Structures are given as C-alpha cells and as structure tokens.
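Sharing a structure below in structure tokens format, with a few things to ask.
Here the complex is missing one protein chain, while the rest keep their positions.
Per-chain numbering from 1; labels A, B, C and D assigned in written order.
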Amino acid sequence: MIELSVASLTLWTGALLTGLALVRLLTVEDLIARLIALNLTGGGTLLILVGLAARTEPVDPVPQALALTGIVITVAFTGVGLILVRAVDDDERPSRSADGRAHGHDEEANA
Amino acid sequence: MSPETTVGPLQLSLALALIVTAAATLYSRHRLTGVVLFLVFGVFLSIYWGVIGAPDVALAEAVIGTGVTGALFGYTATVMPRPAHDRRGSIARTIAGLAGGAGIGAGLGYFLTRAAAAPPGGSGEPVGLTGQATAAVPATGVEHPITGVLLNLRSYDTLMEMVVLLSAATVAVAFAPRSDAGSSTRGGAPASEQRGPAAPPIVRGFVSLVAPVVLLFAAWLLFAGSTQPGGAFQAGAALAAVMILVQTSGVGRLRIGPAMICLLLLGVLAFIAVGLGGLVLGDAWLLLRGEHAGTVTIALECILAVTIGASLAAVFLASAGRRR
Amino acid sequence: MTLLADIVTVLAGLAGAGFFTAGTLGLLRFPDLRSRLHALAKADSLGLGFVSLAVLVQADSAGTAAKVVLVWLLALAAAATSAYLLAGEERP
Amino acid sequence: MMQQLLTAVPLILIALSAAPALIIFMLPERANRTRVTINVAAAALKVGLMAAMVPLILRTDVAPELRIPFLPGTDLVLRIDSLSLLFTLLSALLWLVTTVYAIGYLAGRPNQRRFFGFFALCVTATVGIAFAGNLVTFLVFYEMLSLVTYPLVAHYGTSGALAAARVYLFYALGGGLLVLAATAWLTIVAGPVEFSPGGAEAVAALARDHPGVAIAIFGLLVAGFGVKAALFPFHSWLPRAMVAPAPVSALLHAVAVVKAGAFGLIRVIDDLYGVELAAGLGVLTPLLVVACFTVLYGSVRALLQDDIKKRLAYSTVSQVSYIALGLSMLSVVATTGGVVHLVHQGLSKITLFFCAGLVAEVWGIKKISQLDGLGRRMPLTAAAFTAGALSMIGIPPMAGFISKWQLGAGALDAGQPWVIGVLIGSALLNAAYFLPVVVRMWFRPPAEIREGPVENRTRPVLEAPATLLWPAVATACFAIAVGLFAGLPFSPLDVAGHIAERVYR
C-alpha cells in the first residue's frame, strides 16, 4: 500500500472531517443537523489531536486521555444543545406546550 | 492489537468509510436519516480508534460518542415534530458544500502534516510523554497507563471534566419538563406526564433480559479499567444506557427528582473530598500515592461512574422527555 | 490443532459473509417493510453466528470465548425486539 | 507641623466644596432649609479661608502642595500659587453671591436637589482647576467640569435645553480630547512636566531640540483650551447654552467654564512654555490675531442680537478674548492686564447676567426692545446694569477701564501699536451695543408689557425680591470698588502685577 504512517492518515482524515463538518455547520439552519455537524467537527478535532501525537510505538497515553476528555465534553455540549433545541422548539411553536407561561411580564420584556 | 506503523488496507478503507459516511450524514435530506447515518459514522469511528491502537478512546467513542449521543439525537429527533420544510437543498449546493469542506480540510491537513512532520522541538528527547508517563504509572496504584493519567497524573483535568458534566446536569435540572422539575416544583403542573402506551410484553422481556447484563458489563468495565482499557467514563455511559433503556421502554419511569439530583452531586463532591484528603495527608491537592492509592482510585471511580450515568440520564430526560 | 481452527475460521467467515450479503440483497430487493424485516433479522443473525464461530475458535481463553457468545446472544435479542417493534408500527 | 498643615490646605478647600455636593445629593428634595444653610455656610467659610490665605501666599511666597500617585510616572499635584489664589478667590466670592441669587431664583421650582448638587460639584472642579500643579491634574478637573455642567445646562429638561447641552458637551469633550492628546504627547516627549512660573525648563529643552513638536503641542493645547475660552472657531456653543437658568449662565458662562479655558491659556503660556519661549517659537502672534478677531467678531455679533442673554453671551465671547490678547503680548504690563481682566470681566459680566435674570423673572422681559423706561420701574436693577455696562465699555473709574488701560500700555510696551486700534475699536463697539440699552432704560417712557405676570404690569415701581436684587447690586459695587481702589495692596491689580513679574523674572 502507499507508505503513509498511521499518524498522518489519522491526521488527514481528521482534517478532512473537520473541514467538511465546519462548512456544513455554517450553512445548515436545521438545529439538529447543526448539532450533528458539531459532533463531527469534535470527532475530527480529536482525530487530529491523537494523529499529531501518535508517532511513538505504543501510542502516547497523554493524548489518549485528552481525547477521552474531549469526547465526554462533546457529549456534555451536545446534551445541552439538544435541551436548548427543545426549549427553542417550545418557544417558537405557536401551539400551547406543557410547561406553563410563568413570568408573563418578564417574557415580553426580554423579547 | 499493536498498531502497524504503515497503513494497511483496513485502516485505509475505514478512513474512507469515515469520510463518506460523514459527508452522507451532513448532507442527508431528512433529519432521521441524518441521525441514523451519524450512528453508522460513530461505529466506524470506534473501530478506527481501535485499529490505530487507542482502545480506550475506541471504547469511549463507542459507548459515549455513539451510544449515548445517538440515543439523545434519536429521541429528540423523533419526539420533536418534523419542521415544516425539510432540508431540500439543491444538488449544486451540496456539491459546493462538499467541495468547500474538502478544500478547507485539505488545506488544514497540508499544514498539519507539515507541522507534525517537522522534528519535535530541539530538546531531542523522545516525542511525547510516553516514556515519563509509563515510568510514573506504577506509583499511581493503577497499572493501565490511561487510567493512571486520567485519575492521578492529570486528575485535576478529570475533576474539571466532571464539573463540565455537572454544569450540563444543572442545565438539565433547570429545563426538566415541568411535571418533575426536581426539588423546586413551582405550583402543580397540569396532568403529570403519563407513561405512554403500556410497554409491549416483548419489550419488557427484552429489557428485563438485557438490563442486568449491561449493568454487569458496566461493573466489569469499571474494575477492568485499572489493568486494561475501561474506566469510570465508559462504565458511567453504560449505566446511562440502562437508565435510558428503562425510561424509553416504559418499564420504569425516571424523574429528575431529589434522588437523581443527589446522585448528580455525589461524584464531584467525592472527587473534591479526595482532593482535600490529598492536601491534608500529603501536601498537594489530589495527592494519591502510597499503597492504598489503588483502592481509593477504584472507590472514586465507582462514585464517578454513578454520577456520570445520572448526569447523562438527566440530560436525556430534559431533552427527550415527552412534552405533551 | 491450529490448522483445523484456521480452516474452521476461514469457512465460517466466508459463510457469515455470504449470509450478510444475502440479507442486504433481501433488504434492497424486497417490496415492503415486513419482508425486508424478515430477510434482515434472519440472515444477519445467522451471518453473525458464523462470524462469532469463526472468532470463537481463535479465542485464546475461555473468558474471551464466553464474551463472544454473549455478544452474539445480545445481538439476537436486540434484532428480534427491534424487528417486532418495527413490524408493530405498521399495523395494516 | 506648619508644613504638614500647609499640604493639607488644598485638600481641605476641595473637600469644602465637594462635601456640600455629596450632602445635598443625600438630602431629599424637599429639605430646602438645610440645603440653603449648607450652601451659604460652605461658601462663606471658603471665602473667609481664602481671604486669610492671601497675605500668607503673597508675602512669604510659600506654595502649599499635595501629591497623590496617579499614573505611572505622573502624580496628581495640587498646589496653591498666587495665580490659583486669585482665581479661587474670585470663584469663591462669586459662588457665594450666585448661591444666594440661585436660592431666590429657583424658589418653588422642581429639581433643586439635582441643581445645587451639580452646582457645588462644578465649583469643586473650578477649584481643582485653579490648584492643578501639572497638566494631567488640570485635565482631570477640566473634563470633570465639562461633565458636571452638562446637567446644569440641561436643567429645564426641554428638548431645546437638551440639544444645547448636547452641543456644549461635544464641544467640551472634543476640547478635552485635544488637551488629552497634547498632554500625552508632551509627557512622552518632555517627561512629566509641572507648572512653574516663567515656564518649565523641560519644555524649553524640548523647544530647543525639536521646535516643530513644541509648536504642534502648543497648538493642540491652545485649541483644547480655546474651546472653553470661546475663541473664534469654537465659540458657537456659548450663545446656544444661554437656554440654561440665569444663575447657571451667570456663574458658569461668565466665570467658571469660560474662565477655566482662559485660565488654561494663562497656565500654558505663562507657567508651561513661558512668554519669552512662546514668543521665540513665534506662536504668540497667531494667537494674538485670533484673539483680536474674536474680540471684534464677538462685539459685532452682540450688536445684532435683540435677546438680552444672547447679546451678553456674544459680549462674553469677545471679552474673554481680551485675556488671550493680553497674554499673547511680550510685556509685563500686558500680562498683568490679561490676568486682571479675568477678575474684572468676571465681576462686571456676572452683574449684567444677574440683571438680565431679574428682568426676565419679574417682568418677563427677554428682549432689549422691551427695556424702555426700566429705570423708572426697577431703579436699582437698572443702576446695577448701567454700572456693569460702563465697566464693560471701559469707562473710568470702572474695573473694565483699568484692565483695558493696562492692555493698551502693554501693547505699546510690546511694540504692537495696532493692538491699541483693536482695543479702541472694540471699546466703540461695546459702547454701540451697551449704551443704547442704558439710554433706553433711563430716558425712554416705559413701554407696556404684554407677556409676564399680569398683576405686575400696572404697578409703577416693582423691585425684584431681596435675594435676587442684592447679589446684583453687590457685584456692581465690587466692580466699582475694584476699579476705584486698584492702587491698594492686595487689590486684584496688585496681585496680577505680582503674578506677571514672577513670570518675567
């Protein structure tokens, strides 16, 4: 096969992934698709992170720990993102939604 | 699976598969196909991590990056009504998007490889901290280097990471569906959320079969973490999977109530307690050396796993709970 | 002993691959949801059985073997339940 | 102990004017009585303290000073020298008088708390400007003055008042910015520079090495201060700001704000560059030309105004330029004339503004054409107005004459005879726009008044209430006294002479 070290393959995949996802992130307006693109960018960045540092024989444990932390942080952000998507959906859907309109006066004040 | 230094057919095909599924997910026509393709992408990515010799990251990607995130996306996409217009982007826009993305990716890749290829900073010592890290791991009371780094060498990172999860959980508590808005019920909400249609027997059977196995798997992951890939995060995610399964199948009903909130607090509190203990006994925060370091780490991991599971479940409830 | 194991692995592997392809073909060709479910559930589960057999033989310790079998059983249960649910959705 | 006491004096004086402001802001709106007592007591105390300081400062030439670390390299310096003493004495005296006048004028009107609070803050700023020992401290109080006078100009809250106040603020802030840029540049090029009589040697060194930079900085400073001193291109905010209540126009636009600009010019020309150095750089002649032009331009515009306060405003524009005129001539007598005109113009102009306020308040007269026969209706006010007007024209023995005489002598001494022509011309113009008013007041039958309070119209003689009338009369008497007793020691002329001599030493 073409001589290409694992590290640079990971690097290239990560870079391409991040590029693709970043462009789509800026163009799509459906919120869930945007969050998916965000996750893909996260995956791409972690690939780059480990790809950059993966040139020692047993892959260097420190970047792996960083990648692990990155994954957990991405899931935390995605979770909050989805909660907000639901909140946006409740706000902008004209039909009544289950959680009542508290603080009417505070409501239009912040419009 | 010791990683070959040169790229074999498996790695190449996986890399290609990753790029193709990513493109398909990003430019999928409907929201649900996007989510399903995202799951497929997650599976490929997990395998890819395993193949290039990062088993821990592979496991984490599988359980958290694909498992829990997939569940979150899946349920939120299905519960939310489909938007009026679906994403009817024209072919030309898709091609342009793909070309643009590939261009930026190629540019980034070119610069990154050039930077990575350059010999590391003149100090000439072996690249990365592999040597020093593996040398220091025995002192942490845990054999597996990754867990050693995560829970001892750089335990402060993990503590801050737990704070990130705590923050997500707090947002979940704030946005919990009114009926089970945890400890701060403000006035009775309208009809409390019913359980939905009674679960069909086969589902109940499936859940009662699979749930214990996954719980066992979570426990195994936790304890395996000290010697081989595994650890608190993966175990926590498995726990969350069980909770999500129970909630969605309707077998049981979870609320973000005082019990759940207590679980949310436990992990960070325990970590800070260990940190304080390290300061009092040793002379630095989070100091964990000596013979009983291993047992303390394991105990801490158990609590962390429970909290991570509870946090992810809370986020699931807040985002995917039925509104009507 | 290992020669026999290798032969079993190759054969079981090929059989598994064959069943998977059959399942996918079924998915593409069959007209409605139920027949597709039928093809997928059966062919893929069988295919997975063969693949796990192929891996089972190579397993170095009883523990790993038990885990592979566990994987297969869980996959079976999951396939059955999801097929049932999907079928249930589209009541005529 | 003596030295320690001395350093505390500047701080005490500033605190003396700042404290009433804070207290007034704390008091509720209706606490009129306490507010009045605080104001008058603080003003009287300050005048007393300043008067006690005069012999001490002039004779023993000690300059109490206070340093507070402020910026890396430059400190906040508060120093009392003879010039700051003269200016503070003037502002303290007129603050007392105007406070009495304002209490009468605003009785029964809303928002008095805000008015008197910012009024006291404005005087604090003026005192701060007087005591400033270096350009940075001067700038701090200069900008504070702009900010604090904004609510006073916008006091009535009408859209007209707000528009005028906004114009005023932007002119003032623009001026402040020019001074900020110049100060920063000067500090970098010549290091932290302090005011010292006869000019700072660091500035002299700068002028020697790169005169271009020194001239540019001088230009910026003069432009920055010229805005408040209402020099020609920057004067248009002054007439527009006449929309403010009478006490505000009186104190601010006759004494505090306008004089702050003039005071800035004195500090720059006398205490920063030094007159000889400035002359050497050739920057004085352009300033002289601008000053002369403003003098004439102000007088001509005043001639065309029918509204009393507008006419007085343009007269201020021209009169303040006399000070600039005096400063930009290389002679001790001219500088003395410039400095002493600061006091004389203040006293005379405040009398005129007081009378304008009186007339508007009692009879509702705003136009000059309605002033016929005022002598019969309000004899005392008319008399005070006449005294002020004569002083402005420069008729002996009034205060105005003394300073114009000095300026004339200075012009001869400095070898610029054409300036005398300008002085005579402007005196004629002053006469042209003041004398008809005086004549109209005394020798014309009283015109019938349409607007204004109805019940007053029929009454033959109606003087303003005491609190309004006596301040006007008092300042008129001061103007006369200052003119008559100019020769005495410790008179404004004597102090100005003392200052001028030290500049030329």
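A few points about this structure:
Operating definition for what follows: contacts are C-beta pairs under 8 Å (C-beta built on N, C-alpha and C of every residue); 3 or more make two chains touch, one makes a residue touch a chain.
Definition applied: contacts and distances are computed from a predicted model.
Note on the omitted subunit: UniProt lists it as "Hydrogenase 4 subunit B", one of the names in "Sarcosine oxidase subunit gamma", "NADH-quinone oxidoreductase subunit A", "ABC transporter domain-containing protein" or "Hydrogenase 4 subunit B".
For the chain excluded from display, the touched partners among the shown chains of the whole complex are A, B, D. Check D:122, D:139, D:193 or D:468 against the missing chain and you find that the one touching it is D:139.
If you put the hidden chain back, the residue from B:60, B:77, B:146 or B:171 that touches it is B:171. Remark: the residues of chain D touching the chain excluded from display are 25, 68-72, 76, 110-111, 114, 139-144, 147, 151, 154, 156-159, 162, 165-166, 169-170, 173-174, 176-177, 180-181, 184-185, 187-188. For chain A, the list of residues touching the undisplayed chain reads 18, 22, 25, 31, 34, 38, 41-42, 45-46, 48-49, 52-53, 62-63, 66, 69-70, 73-74, 76-77, 80-81, 84-85, 87-88, 91-92, 102-103, 105-111. Listed for chain B, the residues touching the missing chain in the whole complex are 111-112, 115-116, 118, 120-123, 125-129, 132-133, 136, 152-157, 159-161, 163-164, 166-168, 170-171, 173-175, 181-184, 186, 261-262, 264-265, 268-269, 272, 275, 278-279, 282-289.
As a working rule, only the chains that are shown with their structure count from here on.
Averaged Cα coordinates give chain C a centre that lies 99 Å from the centre of chain D. Across the complex, chain C is touched by residues 200, 202-203, 206, 209-210, 213 of chain B.
Chain C contributes residues 70, 74, 77-78, 80-81, 84-85, 88 to its touches with chain B in the complex. The touching residues of chain B, when paired with chain A in their complex, are 2-9, 11-12, 15, 18-19, 22-23, 25-28, 31, 34-35, 38, 41, 45, 48-49, 52-54, 56-57, 60-61, 64-65, 68-69, 72-73, 76-77, 80-81, 83, 87, 93, 97-98, 100-109, 112-113, 115-117, 126-130, 133-134, 145-146, 148-150, 154, 157-158, 161, 164-165, 167-168, 171-172, 175, 177-179, 186-187, 189-190, 193, 233, 308, 311-312, 315-316, 318-320, 323-324.
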